[in-house]
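With one protein chain withheld, the remaining protein chains of the complex are depicted in position.
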Amino acid sequence: MIENSFNRRGFLKVLGWGGATVALSGCGNTSVEDGKEFVTSYVQTADYIIPSIGTYFNSTCAQCNAGCGIMGRVREGRVLKLEGNPKSPINNGKMCGLGQAGVQAHYNPDRIREPLLRTGDKGEAITWEKALALINEKVGGVKAENVAFLTGGVSGHVKALLKNYLDALGSGHHYVYEAVAPSIMRAANKKAYGVEMPRLHLDKAKVIVSFGADFLGAWISPVHFSQQYARFRKADKGERGVLVQVESKMTLTGANADRWLAIRPGTEGILALGLINALAAAGVSVPGDVVGAVKEYTVDRVSKDTGVSAEHIGKLAALLKERSPSLIIAGSAVEGYAHGSQNATAIALLNQVLGNVGKTVEAPSSVPFPQMAPTAGNRFALQALNDNMAQDKVKVLFSYGANPVFTAPASMKLKENLKKVPFKVVFAHYMDETAVEADLVLPLNSALEDWATAMPEYIAEGAQLSIQQPLMEKLYPGTLGMGDILLALLKQRRPEEYKGYEDFYSYLRSAMVSIKGALGGANEDDDTFWDTALSRGVVKLVGAPVNISSNASAKGLVVPAPFVEDSAYPLHLIPAVSASMRDGRNANEPWLQESPDPLTTIVWDSWVEMHPKTAAKLGIVEGDIVEVASRSGAIKAQVYVFTGIHPDVISMPLGYGHEAMGRYAKGVGVNAFKILDPIFDKETGELAMHETRVKVSKAGQRVVIVKDEGPAGGNQMGRKIAVRMSSSKVNLSEEV
Amino acid sequence: MSITNLLENWSDFRQQHPSEDRPHREYKWAMSIDLDACTGCNACSVACYAENNLPVVGKEKFAHGHSHHWIRIERYWDNDGREFADQGAQFLPMLCQQCESAPCETVCPVGATNHTADGLNSQVYNRCVGSRYCNANCPYKARYFNWYDYPTTDNVWPEPMNQQLNPDVTVRGKGVMEKCTFCVQRLTVAKSNARSEGRSVLDGEVQTACQQVCPTGAISFGNLVDPSAKVGKQWKQQQVDLNKDKQAKDVTESAAKLRGYRILEELRTYPSVMYLEQLRESAI
Amino acid sequence: MYCFLRLSVLLVGLIVSAGSYAVNAVQPLTTADDLGPKVEQPIEFPHDRHAGDAAKGGMQINCMYCHTYARRSIVAGIPPLQKCIGCHQSIESVRETPRIKKLFEYWEAKKAVPWKKVHDLPDFVRFNHERHIQRFVFAQNKPVQEACGYCHGDVKTMTVARRQKPLSMGWCVSCHQKDHPVDATSTKTTHGPNDCWQCHK
Partner (left out) sequence: MGKDIREDIAWAQINKDVLKSLESPRKLYWVILFIALAMIGVAVGCEIYQYTGGMGVSNKNNSHVWGLYIATFIFWIGMSHSGTLLSAILHLMHADWRKPIYRFAEAMTTFSLMTAGLFVLVHLGRLWQVYYVMPYPNERWVWPNFQSPLVWDMFAIATYLSSSVLFLYVGMIPDLAICRDNIHAGWRKKLYTVMSLGWEGTDRQWRNFRITYLTIACFLIPLAVSVHSIVASDFAMSNMPGWHVTSFPPYFVAGALYSGCAAIITLFIILRYVFRFEEYMTLPIMKKLVRLTFAIAMVWTYLNLIEFASVWYGHDQTAKDQLIFKATGPYAPFFWAMIFFGSILPLMLAFKRIQTHLPILLVVSILLNVGMWLERWMIIAPSFAHGHYPWTWDHDQWPSLVQWGIVFGSFGWFTLLFMVFCKVFPSVSMYEVKEMVYHRSLALKHKPAVKGDY
């Protein structure tokens, strides 16, 4: 591997000239054709660039918000494959499938290639100068409070520039929106521990009880957690950690649990309190007020309320008592209810009672540059923006890194409200559902051709700034990076302050160099510091640990009784966040569409998961098309029957059902966001994603599900293929 | 080659079983996959698409069983009729097992699939005539046929997606069989580098794409001939012998605590991939 | 009856003699020179001036001075324009010749010279220059021009390079396998490895 200690600008130039004459080799079985192909030929080149040998450059993955370090293999000016950056403490050289598909986001044939201005129903290509001038004009023509900026989670220098721009406008309306984000858990953590994102140490735990946290699949920082999980399963001493997953719909993590407990939806808090009660009874020291608060949660009552057998509750309590430290995690299945905050608080309380705080739940580090610290998105932001739009308070709307038209439930009427906004600017990679509604669409560079910095919300150790750098020359001259656009917009407002920066790159470099002391480069000259930072891909920050509270207190904790039956809408709908689809932003990457869902092995479509009992009751078999109707709407999809789901629940994956975006995403599956009911968490006002009740009826059709699994299903038919044994028989410490 | 040469070297043209007296001398590439660490996340499969120029066939062709995933994740349930799959799933990454006595090699009419001196089961695309006999004889069904001409099929590699193709790996046209190669393009580079320096490839110097990406490190890969290689130590510790079709675990009572096994070993294919059994806690 | 017998004896004799010829027949090897097509290059590069013998007015520059990647990469590579300019900047005598003027035009436009491939291999073949240079030049101390010439012919007598050898599989194998039986257990044979995956990718 060759590191990049060189003049960055020169490198880009080299690529430019080289890239222009590189013929694509490796395709097809062509025969000897002397004199037809071109030889890779450079004007100038660096010593380390050798034709046919890949050069690796470090950058940061932008496929989700986890901020893994990546290492792009570049050959003859083209990025071919992404590997994990071994120097990144988040992913230590490893990656997930979603991250691998980053090259397909970059080379995607459906990317927008030039700025488009709406004229009637069509988009007309315009120049960047014209586009930026138009923005200047529109923004100048309205009051500052009527300008709104909607973004996904942002951090780093782009966030700092964005803030400056909004300040320059005098508008404080920055809505940070993430369609699927653990925002209720953040609030509950803040309340219980004093921090929003405590650091979890799965590898130090002997028992993990996860209440619906899909930490191996799609939850917060899955690659990092997967690595911890590997050490948890096979610790240095040979002890094997025990994973118990409690949830209503099996996630990838649930599929890897030693015991997967199907629980009635929404009763996770009750089980947590029941476990505290059982632990107290077994002699674990529990503060008095907590004992008082949980004493009515007897095993029998909890078993009745949650549907988890008394035997398993007892075993789980015994396990937690015997093997310490343990780790209790509250995931999205817990927080998706009107009482989601209470659920999460109850589970945090269990952690505190078990004394895990400080052992497996640790304090994060403070971030030295708050202007670059991540702003975590939530759904409440969209709600607020939507209300403002409905009241005609928004005259100019910018949207970046979010696709609200796709991810908003139908009941929000977001699309209609959006029409009330006279001028909508969307920064986008694809003509997605939101871009289609825009008046001005500005095409962005892909993450592999753009400069940026990122500060992940969940950092494994200390604090760090991840650097995203171009791995190749821009594919299309008509795209720009978000940093460049913001800089250009700022030059309109504050020309004096920003005229010294030719482009975002020069801004970023001087900004980084100016704080090199805090970035561990105090003794280096500017060039050395900058080159080292780029070649590492991550810069360590010095931050102080913050305090974390381990005091268990049941103050204000009220967990409501389980749901009452709803005869009109008897089933709960769980919108599932899958590891590759997430909220649908990556749906146009064909590798992800063709990568089978781990549990159902379905590809290229959405589906309805259903327990055999429920299916039998409704007379449904696999492949039946059913109508799933909530109070807010109805959608149709194929049924997949399996035993990894509670009979009161059905589940549908999110991220499918695009009506625009591109050839691989459009028309694949249905959009489960649309039918979510407007029910909100009582404390935070977040949309309660799991609260929607539905009824299911057969639509009459039946299809053959397209999936990898054959007619034998998951049955091995007595053949020794995937084998399982009891962990007590094995001595892992003897193993290599 | 003249016929005389053919006759003289007949025994080397015959496919042979591995044996103690004909061991691989420098390299024997092998793998071990820890099913207790595998979470079934599919990262390996996507990485393989990226590394080996696998076509995305689309929904319709996938429905007809024309998918290309050299490494596929199989998901098994072990419910025994219980109401819930309450011990989770059993995930199994299945790839070409690079059998030492590969059933596919003996039946190929044109010799397009051969055993290399490194103990790999090679597939030469340009020699393949597409009789598909190798797939018929593969008990693991780990071979994938190019039912269509994907390089010229719409939306498989539309411009500019074709720029992502790995130049070190041939893009296969219609009518040829393909399969996992243990990332032979990486092995060749590593071997060449090592030879320039007058040494053998070191353990960890070369990784397969699936191994490199795996977040839990479930896949180990290396040279069985190298005594310091992790994979060799694993095989040894698990008492799995490349050249046997019954292992200690199958024979002796005391070896029941071992986790290593090879799939469908009784067919005497002598696979180069050892799996480690998944574990489940009995206290809960 | 006798006629039939005679006929069969004749037939058997024919078959046996044809067979015995076939058994010992030499393989139809294509080691003979096989001149490739003339390739039009953007600049008619005189290999003879640069690499030719001093007696014939050449400068005897080492092949790997320009084709510098040959010893460390699978391709020999074309030198970057920078390298041509590096020398020609200070060679005033030819500065105004048409070819050099063209060269400087490319340089001033910062445009790479679109050289065409003269020695093309099918896309499913991997040929490693590094291995061959390491073996012949560095391990066996063969003269560079001789080692390169095994496959590229006598380039130092040409202007624009032209393929001289067939570069076909049989031609490669004629070195790799001649007199050396395959070995299923080791790639270390004296005349190079010969399992398919060494060259086919």
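By written order: A, B and C. Residues from 1 in each chain.
By definition in this document, a residue touches a chain if its C-beta (ideal position, glycine included) is under 8 Å from a C-beta of that chain, and two chains touch if they have at least 3 such contacts.
Fair warning: this is a prediction, and the values are worked out from it, not measured in the lab.
Q: Can you list the shown chains that the hidden chain touches?
A: Within the full complex, the chain not displayed touches A, B, C.
Q: Can you work out which residue in A:G120, A:P477, A:G500 or A:P711 touches the chain that's missing from view?
A: Final answer for the missing-chain contact: A:P711.
Q: Thinking of the whole complex, not just what is shown, which of A:K130, A:K143, A:K555 or A:R719 touches the missing chain?
A: If we include the chain that is not displayed, A:R719 is the one touching it.
Q: Touching the hidden chain in the complete assembly: which of B:R82, B:K141, B:R199 or B:K257 does that?
A: The one listed residue touching the chain not shown is B:K141.
Q: Residues of chain B in contact with the chain that isn't shown?
A: Those residues of chain B that touch the unshown chain are 1-3, 6, 13-15, 61, 64-67, 74, 94, 103, 105-111, 127-133, 135-137, 139-141, 143-149, 174-177, 264, 267.
Q: Residues on chain C that touch the omitted chain in the whole complex?
A: Listed in rising order, the touching residues are 1, 3-4, 22, 25, 27-30, 168-171, 173-174, 177.
Q: Just checking the interface: what residues of chain A touch the absent partner chain?
A: Residues 704, 709-712, 715-719, 721 of chain A touch the chain absent from view.
Operating definition for what follows: only the chains that are shown with their structure count from here on.
Q: Taking CA centroids for every chain, report which one is farthest away from chain A.
A: C
Q: When the centre of a chain is set as the mean of its C-alpha atoms, what distance in Å lies between chain B and chain C?
A: The computed centroid separation for chain B versus chain C comes out at 34 Å.
Q: Express in whole angstrom the distance between the two chain centres, defined as the mean CA positions of chain A and chain C.
A: 52
Q: Of all residues in chain B, which are in touch with two or more distinct other chains?
A: Residue numbers touching two or more other chains: 125-126, 168-171.
Q: Among the residues of chain C, pick out those that touch two or more other chains and give their numbers.
A: In chain C, 122-124 touch at least two other chains.
Q: In the complex of these two chains, what residues of chain A are touching chain C?
A: My answer: residues 17-18, 20-21, 25-45, 50-53.
Q: Name, in rising order, each residue of chain C that touches chain A in their complex.
A: The contact residues of chain C facing chain A are 36-40, 69, 72-75, 77-78, 80-82, 106-107, 110-124, 163, 167-168.
Q: In their complex, what parts of chain B are in touch with chain C?
A: 1-5, 7-9, 12-13, 16, 22-27, 114-118, 120, 122, 124-127, 168-171, 181, 184-185, 188, 191-192, 195-196
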